[in-house]
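All protein chains but one are shown at their positions in the complex.
The block that comes next holds subunit A.
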Amino acid sequence: MAIAMAIRSFLFLLLLFFSSLNPILSLYEDQVGLMDWHQQFIGKVKQAVFHTQKTGRKRVVVSTEENVIASLDLRHGEIFWRHVLATNDVIDGIDIAIGKYVITLSSGGSILRAWNLPDGQMVWESSLQGPKHSKSLLLVLTNLKVDKDNVVIVFTNGRLHAVSSIDGEVLWKKDFEAESLDVQQVIQPPGSDLVYVVGFAASSQFEMYQINARNGELLKHESAAFSGGFLGEVSLVSSETLVALDSTGSILLTISSHNGKISFQQTPISNLVGDSLGPAVITPSSVTGIFSLKVNAITIFIRVIGEGKLEVLEKTNLKTAVSDALSISEGKQAFALIQHAGSEIHLTVKPADDWDGNLLKESIKMDRQRGLVHKVFINNYIRTDRSYGFRVLIVMEDHSLLLLQQGEIVWSREDGLASIIDVTTSELPVEKDGVSVAKVEHNLFEWLKGHMLKLKGTLMLASPEDMAAIQSMRLKSSEKSKMTRDHNGFRKLLIVLTRAGKLFALHTGDGRIVWSHLLQSLHKPQACQHLIGLNLYQWQVPHHHAMDENPSVLVVGRCGPSLDAPGVLSFVDTYTGKELSSLSLAHSVAQVIPLPYTDSTEQRLHLLIDADQHAHLYPKTPEAIGIFQREFSNIYWYSVEDDNGIIKGYALKSKCTSEVADEFCFDSRELWSVVFPSESEKIIATVTRKLNEVVHTQAKVIADQDVMYKYLSRNLLFVATAAPKASGEIGSVTPEESWLVAYLIDTVTGRILHRVTHHGSQGPVHAVFSENWVVYHYFNLRAHRYEMSVIEIYDQSRADDKDVWKLVLGKHNLTSPISSYSRPEVITKSQSYFFTHSLKSIAVTSTAKGITSKQLLIGTIGDQVLALDKRFLDPRRSVNPTQAEKEEGIIPLTDSLPIIPQSYVTHALRVEGLQGIVTVPAKLESTTLVFAHGVDLFFTQLAPSRTYDSLTEDFSYALLLITIVALVAAIFVTWILSERKELQEKWR
């Protein structure tokens, strides 16, 4: 009896245990890094300034194409500090002034900032305005000291400014607006307090101004005309000689000024190269006396020997990169030169005055997957034997940053990962029997010891050493970074495509790079000059068939920036990172549609739509055509033309009617089009459901045992349009002249299922579509707050299926086919709420079976990711929910959505420059994997309704064991007691 009671009480307690779960999803501070990882990047380096003079920490300050300004440790490549500027605040130049401030010029030369070098604190900020738009140039006059102050010379917007580097005060300014002057360079001859402003006027006039840097006084103005005109940049060769190209790019001009006289010397390039192969380009460089020219693939180094005489130093057809000059001692300069030769790069450091007197010559083995060297920055140090040593920072084609010193790569940073454009996932290989990659499980004693430690931790009895031991034990758990598939589906490969055209495979366990592959490698540059990676698709996912094949991804790219440039396809094995094959297409790629069909080797059929709306089927196999012909009439797609405000729907018509027979090409026909009136509406956002989303059930049981049927269609498109005036920034329109219209459109028929207007609202709109609902975020100008709205769409035609008798008698319509062509009877419900923050991105969690409730993942303007339960965005919320509704889990209505700090997925971290959030279901239904990318990467696991199907990480097995032992002991004790009692009863 006691045992029966115990079982009952156990069940009762178990229930109590489950019902008492805390609904807030949160993390303890010591759990950071267990499930998540965070990586910081900076992007492709544009400019680097070394700071190594002081005896303290050696650092390099860099500005990048991702608008990051960062200070890096020169010893290990780690980030000391970093700031990500706004996307429109492009950095034009950086430099270091008075040894402790980093000066940055950004926003087209209109903002000048100074940052404290040790800690990255902004010291001052100045706004520089000017009369007209122009090139912006930054120059710090380090040798001109005025009361321990360096003067910063900034040429911007047609005006020359001198700014004090201590407080950012403008000392003097000088306008150059009078003439149509196109300023090319601002030059300071070393050791003088003069500044030269050099430029072209009216494209054939060469102008030179001499200005006193102390007070901005114009000392001299010279000009000379050259009938041939000028092309591109000028390069300064010495203090009185400049080189430029004429407008045809075939004649080299040497411009020299002597005592106020400007003279031109013309040298045809064909004289230098032998036969001219095409227009030349001057590579900007600052080495005294030497400049380099690029003619096609040939690089020519030329020295100017006074009076405009030129001497060709070297002609090479190897890929070459040159650094700026570095002054090593009084009047001596050196520069670095890097040349590619096969799998090696040759680094040479040459003095400026002696071409053959190499200061350094090294060969370094370079990974082919890094591509070409794009930029070189040189710095020197003094060795222990008082001789000069050189270190070189190089930026590669894949945007990585490497430091070379003494013939070795000291450190490297994979900064290509700062600009991810697409993400997909791949499973890891299945663990084969016998070839276990895992370490042999440590023995039972170790295991028990670990759990005893954990138990001590949970009971808060552990000493600090014990805590440290627990933490390290948890973090280094080899389980999560194994290279095989796991039972729960937590371990996967994240395949990412970067802007540099490189594929990386990241392990979800710890974020390390498993392999990387540069799409445009050294060996075949002629096929496609400017490859732009576009998208990634899962090409082959062996599942039931073809299990011995490795999964592969399809990379779709384009040759060149224009939309009708020919496309490129590449197929990459996701286990090894090897390119299986690549195709250069004859047609362009406007749209890629992964079809829901696979062939016998589980290759997914893809339809590529080109700019002329022809459809091309891939893979090009007869089997694929066979599958495709069967589904020919079921394939629809749409295109959105933002500029014209037109959405068009298409279907397939017939085989292409072109001169070249191509049985994989199909013509399309336009089915419908929705034209938005251009004077009142402009398309600002479109969003559809994810193709691979799984929905558990169509029915939604509501409080009073009633059922509502979700309208689940894969062909729904959410479109948001705004008044043309209101598509700009906040603050540019009044509420009266702005509105926002949200549409739900069926993309097969073009039917508008729902339309709602938000008066006094404007974009930008961020939206996410899942199951039968769409959530969108916009700005309400009347309240001057952001709002989020939800629209849920329900199918009414099934509303009368609820009758059980109909089901029994077979009169229900559950089996009737669903067709987009039948006129849907839908109802929509919607509601709006205030939301505090601006958004950068929004996504929704996705799980394997779609049973787990959903959470919205909101990327805020502060670069954090907030998880918000979908229950907060439920149109059925009301101020006073009934008892039944409360039981169903409906939250009382509030005017704004709550921001619970514990539900920040990124906890105390920032994903700087947040761009996108990707969710991938794990095999375990409760869990979803979240990957947020921007300049930083962040990955974590999330359980929107808690891990109801597995034990949490801090589950204490030891406590369970102890409890079981105690229970068994108790059973024995009671048994003995009852036996004894019975005996006593019997004796009585």
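Heads up, the rule we're going with is that contacts are C-beta pairs under 8 Å (C-beta built on N, C-alpha and C of every residue); 3 or more make two chains touch, one makes a residue touch a chain; residues count from 1.
As a convention for this text, contacts and distances are computed from a predicted model.
The unshown chain of the complex is recorded in UniProt as "ER membrane protein complex subunit 7 homolog", chosen from "Large ribosomal subunit protein mL43", "DNA polymerase delta subunit 2", "ER membrane protein complex subunit 7 homolog" or "DDB1- and CUL4-associated factor 13".
Checked against the hidden chain, the listed residues A:Glu65, A:Asp863, A:Glu885 or A:Glu925 yield one contact partner: A:Asp863.
Among A:Phe335, A:Tyr650 or A:Phe779, only A:Phe779 touches the chain that is left out of the view. By the touch criterion stated above, the residues of subunit A touching the omitted chain are 1-2, 4-6, 8-11, 13-19, 21, 23, 26-30, 32, 81, 83, 85-89, 110-111, 113, 116, 119-125, 127, 129, 459-461, 729-732, 764, 779, 781, 783-786, 836-840, 860-864, 887, 889, 894-896, 898-899, 901-902, 904, 907-908, 910, 945-946, 959-960, 963, 966-967, 970, 973-974, 977-978, 981.
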